[in-house]
Structure formats: C-alpha cells, structure tokens
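After the structure tokens below, expect a handful of questions from me.
One protein chain is absent from this view; the other protein chains keep their places.
As written, the chains take the letters A, B and C, and residue 1 is the first residue of each chain.
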C-alpha cells in the first residue's frame, strides 16, 4: 500500500466505522464503549493500518512525521480515531520514548505489549501546586536509596492513569544539582506500585470519564522502583521531555485541524439545509458567510503553519524549530476554538445539544489553550526569543 | 425589612448556604440534590424572602422591576439561587402571565400551587423544525373541535418539562388568519394530557439533566384541552409573549451579571494566590491584568445598560424600550462568555475541572448567545429599526 | 436660558455653522481657517454661549461637570466645536488651574486674556525620552537661582505651542526630594522667554499642522522665569496634575462620544442611500447591520460609563473615582476607534477620502489610545488596584 492508499483506507474507516457510532458513543460511559472500540482495533490490524506512526521495524507503517501529520488530521475527525489505530496520546509518545531510550528489558516489559495494544500507559508530569509551564520546577522528588528511587509527590492531569499498566513519571532526581536542566529524570512506575495512590479521576466539564478518557489525580507516598527504571540516564528527564514535544505537537495540531475540518463540514451542511424563512437558507445570511470564509482561511493557515513546522523539524531538527512549534501551539488552539464556536452558533439550539459532536468538541477542546503550556506562556517565550535577535544582551 | 436589608439577607443566604454546596451540587444528578434544595426553599420562606418578584397581594415581596434586577444579580451567582427563592425561569414568567391574564379558575388550579412551590411548570415555544427567532412561524397547530383545542406539534427545549405539572404552549390557533400577529395563542396543557409524548430530555453539553435542569423534546399527538385553557383570549398568544419578554430579559441579564461577578471574583482570587515563579504572582502578569480590567469595564457597562433598559421599561414601557432590550441581550451574552473564558484561562488546568463553578458556567452559558433569539437576529433587527429612522421608506 | 435651551442653541450652531464648513475646513492650512473661526467665536459670544465650562463669576455659563459633559458631546461632533466656544484643550484645563491656583497677578496676566480668547496657551508635560505614563519621572529640571527657576529640558507633544502666549510647564523642581509626589512643580513660562527653542511642529499623520492644531517639540536651554511663576506652591505640580485629570477625562470622553455619534450618523446615512445591486441597499447586508448594532451598543455603554464616572466625581470626588476614570479612558478610546473604522468601511473607497470627516477622525483619533496614558497603562493600573482588594499585601 502506498501512502495515498493508506490515507484513503484510513479516511474510509473513520467515516464508515467511526462517524456512524455518534452520538451514541459520545454519550455513554467508557466501559460501555470499550468492547466496540477493541473490536474496531482488531479490524484496523486486519487491514494492515495499525500503528501508522511507528517504524516498520517495530511493527508500524513507517510513515514520516509529515505523513503521520496528514493521518493525524484524518483520525482527528473522530474522538476515537487515534485510539483505534493505537496512536493515541500519551501512549504514542511513550512508545517513541521507549523505542529511543528504552533498554532491552524495558522494551520487553513495557514497549512490546503497548505496541500490540495489550496494555495502556500514562505520562505523569503536571502538578496541581506548580505552574505547568516550567518542566524544571516540580514538587515530585525521588531520592535514591538501596538501588531504588523513592518517590514522593503529587500529580494531576495524568491522562489515562485509570487502567494503565505503567506511568512514565517526570520527577526531580537531583534537587540540589547546579544545572537546572539536569535535575529531572523520567522514571517508569508500574501503576500497581505500593504507595501510589489513585486519588480520583478529575471531573472535567461535567464528567470524570474513565480509561484513557480520564485525567487522574495521583499521589506518590514513598513509591519505590529500581534505579534501572529510569529512561535514558538519570538527569536526562528534561532532554527527553524536549524530544517528545516537537513531533508530538505536530500530531496534536493536525488532530485539531481534523476537528476543525469536521466542525467546518457540519457548519456548511447546516448552512445549506436550514431554512430560516420562506425559501431562504441560513447560508445566505452574510454573518454565516463571514464565519465560513474566516474559518476556511484560518484552517488553511493552520495547516500550512503546521506543515511548515513539520518540514523544518525534519530538516533542521526540533530545537531550531522551537519558534514555529510555539506558533502552531497557540495559533491552532485559538483557531480550533473559533471554528467550533462558529459551528455551534450556526446550529442554533441544536449546537449545544449532544445530537452533534460539536458540544463535545466545545467543552473538551477548551483545554487546548491551556495544556502543553498555556498560549500566553508560548507567546511570552516566543517574543523573548525573537527580541533576543534584536539585542544581544536582551534577557 | 426595607430593600437594603432584603438584599443583605439574600446575599448572605447565597454565600453561606449555596456557595458551600459547590462543587458537590454541580456534579450530581437532579434527584439527589432536590431534597437539599427543597429544604433550602423552606428556609427562604421562613426568612420571609420567598417570591421576591411577586406583588405582596400574591404573597411575594413586591419588589419593583429594578429592585428585582438587583436581586437577580445576587441570586445569579449560584445556579440554584433563583430556584431556592421560587423565581426561576420559566416558572417566574408563567406566574406573571397567570397573574395578569389568568381566569379565577386558572389561578386556582395553576397559579397558587406554583406560588407555593408545590408544583412546577414549563413553557413550550421552541420547535426543532422552525427557526426560533420568529414566534409567528410555528408548526404546532391547534384546531378547535367541540369546545376543545386539538393540538398537533413538535416542540423542544421545553425547559423543565420533566416533572412539571403543566405547560403553557405557544401554538397557532388560527393558521389562516389574515393578521399574522393574531394567529397564535397560549394554551395551558397539563403534562399528563393524553397524547402528549415526552420524547426525551435532550442531552446538552454531556448531560440530559432532569427536573427543572432539563430541556425536553415533546410531541403533541392530537392533545385535547378545553378552550377555556387559553390564556387571555384566543389569538392573543403573540401579545402575551411580547409582555413576557421585556422584564424577563432584564432579570436574565442581571442573572448573567451575577455570574460574571462570581467568575470575576474567582479570577481575581486566583490571580493573587497562584505563584508562577519565585515570589511572582499570576496577577502580576500584564495579560492577566488586561483581562481583569477589560472584564471589569465590560461588566460595569453591562450593568449600566441593563439598569438603563429597566428604567426605560418602567417609564416608557417595554415596547418603546425594545432597542435597549435587544442591546442588552447580545451585549451581555457576549460579556458573559468573555468573562467566563478569561476566568478559566487564569485558572489554567484547574479551570476546566469541576473543582470550580467555571466549567459549569462555560458549558451551560454557551447557550446565552443562542436562546431568546440568537445574538445575530437581535443585531439584525436592531439595525433595521435604527435605519428606519434614517429613511422613512426603509424596509 | 435654561440648560435645555443652551444645548439646543449649541447643537444648532454646530450643525448649521460648523458642519457646513466641511470638508473645506478639514483640508486647508491653519492660517486660512483662522479668520473664519474667529468670526464664529464672535458669534458664539454674541449668542451668550461663550465658555460653557467656566463659572459665571469668571464670565462663563456656569454649567456643572455633568452638564458640560453633554455639551462636550455636542461640540465634539465638529473638530472646531470646542475652539469656537473657547473650551478647547489645553486652554480649558489651563483656565481651570489658573482659576483654582493662580495668584491675582497670574490671573491678570494669563487668565483673563485667555478667557476672552485674546491669547492661547499650552501645557508642556510629555517628553520624548521618558515614558509618558509616569508624571513623576521627568527629565525637565528647574534649579532655583536668584529668585528664578532656571529650566533645562526637552518636551514634545506640547499641543498648541505654536502661537501660544505662555506654557504651563510640568518640571522637576526638587530632584533630590524624598517624597516623589512633591518633586514636581507647574510653572508658567512665556513662550517668548529667552532660551526656549521651538524645534518644530511635529508632523503627525502627514501634517505638521499649526496654531492649536499642532504639537510642538521644544527645548529649554536655561530658561529663566521668576519663582513667582509657579502655580500653587513649589512641589505641588503632581497634585495639580491630578486635579486636572479627572474632569478633563470626562470632557475628553464626551468629545469622543460626540465623534462616535457623528460617525454613526454618517454610517447609517450611507447604509440607507448606497445601492449595491438592483434595489438592494447596503444597509440590508447583515455585516453592516452587525456593525451598526454593535456600535450602537458600545456607544451607549460608553456614554453610561462616562455619566456614571461624572456622577461619582461629583459625589465622591476624583480620587475615589479613579478606577472609573481609568475605565472610561481605555473603553471609550477603543469604541471610538471601532466606530470610525466601521463607518469608513461602510463608505468603501469614499471612506478613505477627505470627502467626509471620517478619514480625519481615523488618523487623528488613533492617538486616543495613546495619550493621557496608553490604554495598556490604565489597564495595568486598574487591575492592580482591583487586586489589592483581594489581598492586602498585594503590591
């Protein structure tokens, strides 16, 4: 199968298998939808579309970053697209990290079952008591005793903890180290570890959710794991986190663009089918036309910005592309919010009901402007890095 | 008790009794919160604060429109404020209409139990197949047969139908009438009537809700009610609807301003208490300061616009104030959305959780820009009425 | 004449005498328009409308602040309104200050000719090398020698310096003083003083202007004036500046609202008279309708906010009203810009021509968001003062 065929197959799968599940699947509990989703996962495997983002060596399709970006847009049109293809966050990121930094033993125990879809994982980084934008400032500390990390700390927004087999935990392993970028480590912690308290699935926008559709609050009460559970080496936590961010954001943004296109489609379909007075369709009102055109322009701009960043990551590396990566974070998040808002408004009362996917987008994607660094943090960072070029001694 | 005392008492009640119930009450089913709320209603009665908006003759506090506006702002800070004082929509509007247009018999059966809080009611106007902005265009038709209305039709967003004793139904009673403003009637229909199908509580932003926190889809299959169930006279439906709108919107907007002030408070409290780096509070960031100042300005502007409209209704009547009433609808709805959005962003990840009331405001108040006529409809109407003054023959 | 008659007379004057001069008067040099304007000033005097803002004792109409606010809105519809009634900035502010703080001798020499309109004056505060938002930080310094102030410094945006008889100069008279609010003084400096260099009329938006329609850059090279030229007492410069600000901003904002109403009128007249296709008027397009309604709402909100601030100044004093005064500064400036922008867009190509007053508003009123403290400075200050109430130790 060449890439064009792959895309066509994936698109057909999303439209035929996933869209048809709505709105049923949007409005039931996690456990009830799981059997159906696992059935669909088998279908994906049987079609040879499993793990699009993973190299062929590890059983995936071996797509480039740019190609997986396109796939991510297609999958993003359904909230279950990425899960069915086993490229959902945070598992996809964990797979990448384990492939690049995992020891043979770590791969055996954690990576291979993850690739097969037998287990799920999570990534514990955000903390309730520390501003999320600074991965160096953290309250979760690991001391080293008798060949073990002993972890104390408090995390939340640990997405998918509920039901996961292990967590990759970002923590401070050298609190007194002189180099702030070498204080942190990433450590694999089985979720069954003693002292690891599952406080709750945080209720978000009216739902605590469950499974990978959840965001846990957890506490570490002297949780012990062997020092060999570290990823890469002790002190490399920050470097690994950086690695994760660049390509991850490309796929994230492309997923958002997938949602934008879905919402745009729904908006246009509504505009041509809703009669507002004798023979006058909603789409003939100029306000609606303004929204459609502005959304079209901004979605196109979003995609071009993300593709541009993806190409630069491929050619120059993620570090030299960090300005572009900041840009797509805040630009696309804001476009997503605008497009969904317009699409809802065009639907009138129906827009706030769960009869379409829009209300779900509306409430769940509000977080887009917050997670992975609030938009304001990215804007501030980007501006400072731009201003440095104008004055060498600019702080 | 003079008005200042009344306000103080109500404010204390809202803060002590209602705020303390959050977030518990925001995240449970309707049935579970009902006993607590009814207990609070008794407390309100015992304090002599019941029915602030109703004249003393009918057992209320006899506040003026402007005064009840101020009360409505205070109550609006809690989603349960209006319910506890028995001035929640749509019951409050139904009470008003029954007091002004009800026959003695209608008052006996429907009004008095409503005033006492023994029953609830609903108002069936919006239809899924007709643009809501035009109360004359409706698909629900009543023919007259043997002293009865025989009603066929399809309504949705009938708020609080679930558990209500009766509905006031807006319908077309004279489909071929020459005067479009005399085609409609408002008819009282007991919810237990034969042929009245309760299709569902519509799931909105992830929840179907229940009780008065619900929005039903219902169908009328030849539902029969006696002609004496009409409010006012046959053909007066449109006139009565107009009556309802003006003062109702004042109270609605003041309720929104109550929410704005609540969200504003939460935003400021977060700004002074969240440390973002060594000794630097979130509130020292200029972006946050911009939001606080813009929100303050726009909330103040909202309140002044609503008070101005209220005073004009009192002195000039609702008809001559319809431009001001349109203005507050779209202006305040948009301010509410902005304030809630800023407050969430200031809270970061916590803002999308149900640990504060903000996420609830965010999803439920999205409808503010849609119901009672979408903002765009009001803008269009207002502009046309303004332009008429510039050219007499302007359509 | 009671106030309603005064307003009617003024409104008639503005419409009949001033509107009819456009666009001729908008597009010629200062010197050419001066004879006509001075002729109109005589007319104003003869109608008994001269100096509306000044007490009867000093030969004015004795209007209250709130009343003069209404007059200021009417006059603001023409760029020459305030000049013709001798209440233009900065002369009006200088008159106020001289009345309150001037000695008999200062009044004799400076105030009375100003009231009669025989001379003009200016106010030198802003400096090119210091951020304008902080009246304490200044580079213009006066040392005291032999009964004289000896002034060194550099000012710009000294409006109306060109042709003025004297300047009131804000300067630092006690650079080493411990109380920062007592370092500054306001000193009267005749423009003919030796060492006072008129560098240029700054070209603004394509025109250097002249007369009171100009903004000078000036330098003080050891300019000597007697110590008796101080206003109030030495060290009171800051206090006097504060006095000036509150009521001044009310009148400024009302003048802006006058411009808004003028632009709004032009927009509506265009909307009802421009045919865009067979029988379809521009005003029937929904985008235009949106603009008209949003502008209407925001102009109304502006006026209510200004009136509210004016009433609070009258009852609570300017100091306790400083939050409201900050709000009207940035809120009204932004509304003015929006209304003018919309009105231009509705005019199409004609909107950027000087065939209407809109292009003149557009370029000259861009400064509204900058002068008297940039909007961002006001937002930041206001937010900090709001946050103080949430935490006493907030800086």
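Heads up, the rule we're going with is that contacts are C-beta pairs under 8 Å (C-beta built on N, C-alpha and C of every residue); 3 or more make two chains touch, one makes a residue touch a chain.
All values reported here derive from a predicted model rather than from experimental measurement.
Chemist: With respect to the chain omitted from the figure, which of C:78, C:126, C:229 or C:293 is a touching residue?
Modeler: Only one of C:78, C:126, C:229 or C:293 touches the chain omitted from view, namely C:126.
Chemist: Pick out which of A:22, A:294 or A:314 touches the chain that's been left out of the picture.
Modeler: The one listed residue touching the chain not shown is A:294.
Chemist: Return the single residue from B:82, B:155, B:285 or B:363 that touches the missing chain.
Modeler: Counting the whole complex, the residue in contact with the absent chain is B:285.
Chemist: Any idea which of A:38, A:143, A:228 or A:273 touches the chain not displayed?
Modeler: Here the residue in touch with the unshown chain is A:273.
Chemist: For subunit C, enumerate the residues touching the unshown chain of the complex.
Modeler: 23, 27, 126, 128, 131-134, 137, 156-157, 202-207, 274-277, 285, 287, 344-345, 348-355, 359-360, 362-363, 366-367, 369-371, 374, 376
Chemist: In the whole complex, what residues of subunit A lie against the chain that is missing from view?
Modeler: For subunit A, the residues touching the absent chain are 268-269, 271-273, 281, 283-284, 286, 288-290, 292-294, 296-298, 300-302, 304-305, 308, 323-324, 326-327, 330-331, 376, 378-380, 382-384, 386-387, 390-391, 394-395.
Chemist: Can you name the residues of subunit B that touch the chain not displayed here?
Modeler: On the side of subunit B, residues 285-287, 290 touch the unshown chain.
Definition applied: only the chains that are shown with their structure count from here on.
Chemist: Taking the mean of the C-alpha atoms as each chain's centre, how many Å separate subunit A from subunit B?
Modeler: A distance of 38 Å separates the two centres.
Chemist: Between subunit B and subunit C, what distance separates the C-alpha centroids? Give it in angstrom.
Modeler: The separation of the two C-alpha centroids amounts to 44 Å.
Chemist: With centres defined as the mean C-alpha position, give me the subunit A-subunit C separation in Å.
Modeler: 53
Chemist: In subunit A, what residues contact two or more other chains?
Modeler: Residues 285, 287 of subunit A touch two or more partner chains.
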